[in-house]
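Missing here is one protein chain; the remaining ones are kept as they sit in the complex.
Residue numbering begins at 1 within each chain, and the chains themselves are lettered A and B in the order written.
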Amino acid sequence: MTATADAPATTSPDATNEPVTNEDDPDGDGDGAATPEGTFYDRFPAEARIVRATFLGAFLAFAIGTTFGIIQTLHRTGIARPFSSVDYYTFLTAHGVFLVLSFTIFFLVGVFTWALVRSLDRPLVNTRFSWAWYGLMAVGMTLTGITILAGFTSAVDLSADVLFTFYAPLQAHPLFYGGLAVFLVGTWLAGLDWWRTYLAWRRENPDERIPLQTFMVLTTTIMWYVATSALAISVLFFLLPWSLGLIETVNPTLTRTLFWFFGHPVVYFWLMPAYLLWYTVLPSIAGGRLFSDPLARVVFVLFLLLSTPVGIHHQYLDPGIAEGFKFVSMTNTMFLLLPSLLTAFTVVASVEYGARVRGGTGLFGWLRTLPWRDPAFTGMMLAGLMFAAGGYSGMVNAGMNINYLIHNTIWVPGHFHLTVGTAVALTFMAATYWLWPQITNKPIYSKQIGLAQVVLWFAGMALMSNAMHAQGLLGAPRRTAEPEYAGFEYGTAFGGFQELNVQIAIGGTILFASAVLFLSNVVLTMGNSRTDGLAETISEPISGPEDAPLVLDNIRLWGGIAVLLVLLAYALPIVAIIQRGGLFGPGGEAFPMVLDALSILVDRAPDAIALLTDRAVDALGGGRLGGWP
Amino acid sequence: MHVHSYEKIWLALGLGLILLLIGSVTYGAVGPGVSMVAADQPTVDPTALDEDDRFAEPRVEQVGENEYEAYVVAYQFGFEPDPIVIPANSTVTFMVTSRDVTHGFEVVGTNANTMVIPGEVSTLTVETGGPTEYGVICNEYCGAAHHGMEATIEVVPQDEFESSTGGSTDSGGSTDGDGSGGDQ
């Protein structure tokens, strides 16, 4: 209830921005259940503009990020190397930062703003405040982006070829860290905005259950505060002062650990808007109903509790961290499988319900009756399917000692292009086909192109990711411009290194084509004129919130337990790290990435030239297909 | 709270899966004895490696009967010594550290793989088989020429190892004579 179609007669007088620029406004305002209730744009035009702005920010990042993605793909695989291998790392830094910090998080704040306002059926308390956090996020990301892109030119003394993990002692320009900090503050204020709006709603509705979408937004926000606390400490107390020359050294293990304290929960931060869409939107598109609202709440609570005390699983092969800490982290990580496994069941069951209602029969035959022509539906289903595959490689990544097999190989990008690169990104694209009309009153330019686009993404990723996994098992490293070496040859399992390169390149090309189709479709959609009658509704759960124990809604309790678990998991390792290496590390120098590149070019020019000619000969002399030595 | 019986089945299977995963990892640790890179060495000052008798002269040294230690320094953009010559059918402990930034040390196509963090010493003990050659690469981005950072490991017959230690590892050659003392 509350969350959904039965719009309470309060037609949300939208205090902030009165003039509704469209003519239609269908609600005769007493609206009986039968009349459509209007789109989000009709009901909350001011909020709709914010959501639209966040989406556009996300798409801009997506455009740049995927362009760099194809450049990397062709470079790595040796198909085309129009840029130098030094520039490769600038592309890679930008690809990582723009896609997983900018694209995902801008889209997330849009989805969350939409979901919160929609499910509370109440405007944000103050949209000027909302524009302020949007501005901070945009300015911060722009600063960071500029320092990265400046790495392409030596004309300015800016650079940040440190990849999105910025492991010290690699050092970026202070603006890189500064921009990140500003961006982070923007996201914090966004969370504050949602909480303030929720609390205002709570005062107006003291006895109602928290609507499901709002519940998801609020728990995820708390998780974000817990997670980013460590990143803030790392950037503000260590990396930024260090890049400014205020402190001389940092402890590389400490800043790494603080990064991964943040770095694991951030993957769930990316995922939560996708889960929100799978739980609340996907069943409705399928003509079904959410199978269980209470379990959805349980799942989000589990993520809040478990997604942070696990970051050390990214450091299984780090020296300076005791094996016991690694084992504890692994155990927590494995239990984090549960909420995702539960989600798989609940979401598929919700869709199956839709199929059965449409008359679907048989053990698997019902799958045929689903609306596969709808890009929003198909996109989200394929995204979910890819996530299931990603679940497998994720299990492997989580297994402590098996990490020796795949750590820092291209297997790992193979894994996360399934998760964040597809489960999240494809869900966002699919959701755009559903959501964009709701927030703009403009119909999608072409649903056919949309359908082709989501299918292409799936196909391209299947090829690219699968081959990356296979190359990883051969030992090919990630984050490398030229994964071919002079001193050895890779094994020949899974079709062999060079053949897998071709698969990666074809997959990457298809992905890029899909990204172009998506972006063109959005741009063309923006040229459509506004119409009415686009409103979509979200159906009621089969088992509603009335079946959920009240304690689930006690977010403060869960937040408290989450903090406690994090303390238990991290206090000892961090104390141990500081005792070993000192707060500022056992010495060492900073390696500013701009000076670095120059001196190397000078220093290593003879070697590099020899190497390059060598490789060029290789590439020309039958490099491409069969010719791998 | 009402949970459908099918979902309870799934939940039980999920818990079973988790136990299988943790169980496998534990078996790997106890059965074949796989052990993690950990905090077993004190920290070092990465700018003063020449004062550390292991890393001043990176080399391979005998430390016990059929037991060897390989002291390896990773740097922008290479490994020292290179090639790393180790004897066949022996127990070799790699001790790897960095004198500049964070690197990786991956023996391609094997399980020997570790992060190399300045200030820390990563130790990996492996048992070598017959004579062979392996590639070693850095698998953590470490700067502009990261992709050129590689070395080789030569696993040579024991007798060849003894006779060759005089000359093949260029920097370590001179100290190898007293290598069999096993002082570490």
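To be clear about the criterion, a contact is a pair of C-beta atoms (placed from the backbone, for glycine too) under 8 Å apart; a residue touches a chain by one contact, two chains touch by 3 or more.
The criterion applied here is as follows: contacts and distances are computed from a predicted model.
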item: Chain excluded from display, named as in UniProt, from "ABC transporter ATP-binding protein", "Indolepyruvate oxidoreductase subunit IorA", "Ba3-type terminal oxidase subunit CbaD" or "Coenzyme A disulfide reductase"; value: "Ba3-type terminal oxidase subunit CbaD"
item: Left-out chain, listing which of the shown chains it touches; value: A, B
item: Per the touch definition above, residue among B:Thr47, B:Thr110 or B:Ser164 touching the missing chain; value: B:Thr110
item: Sole residue of A:Leu192, A:Ile247, A:Leu405 or A:Val563 that reaches the chain not shown, by the stated touch rule; value: A:Leu405
item: Sole residue of A:Phe291, A:Phe377, A:Phe488 or A:Phe591 that reaches the chain not shown, by the stated touch rule; value: A:Phe291
item: Sites on subunit A contacted by the missing partner chain, in the whole complex; value: 289, 291, 344-345, 348-349, 352-353, 355-359, 362-364, 366-367, 388, 391-392, 395-396, 399, 401-402, 404-405, 473, 542-543
item: Missing-chain contacts mapped onto subunit B; value: 4-6, 9-10, 13, 17, 20-21, 24, 28, 32-35, 37, 93, 107, 109-112, 123-129, 134
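Basically, only the chains that are shown with their structure count from here on.
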item: Centre-of-Cα separation between subunit B and subunit A, whole angstrom; value: 33
item: Residue numbers on subunit A that touch subunit B, as the complex places them; value: 85-86, 88-89, 92, 161, 163, 167-170, 251-253, 256, 291-292, 294-295, 315-323, 326, 330-331, 334-335, 337-338, 341-342, 345-346, 349, 395, 398-405, 407-409, 474-475, 477-483, 485-488, 490-491, 543, 547-549, 576, 580-581, 585-589, 591, 593, 596-597, 600-601, 604, 607-608, 611
item: Parts of subunit B lying in touch with subunit A, wherever the complex brings them together; value: 1-4, 6-7, 10-11, 14-15, 17-18, 21-22, 24-25, 28-29, 34-39, 41-48, 76-77, 100-102, 104, 106, 108-123, 133-148, 150-152
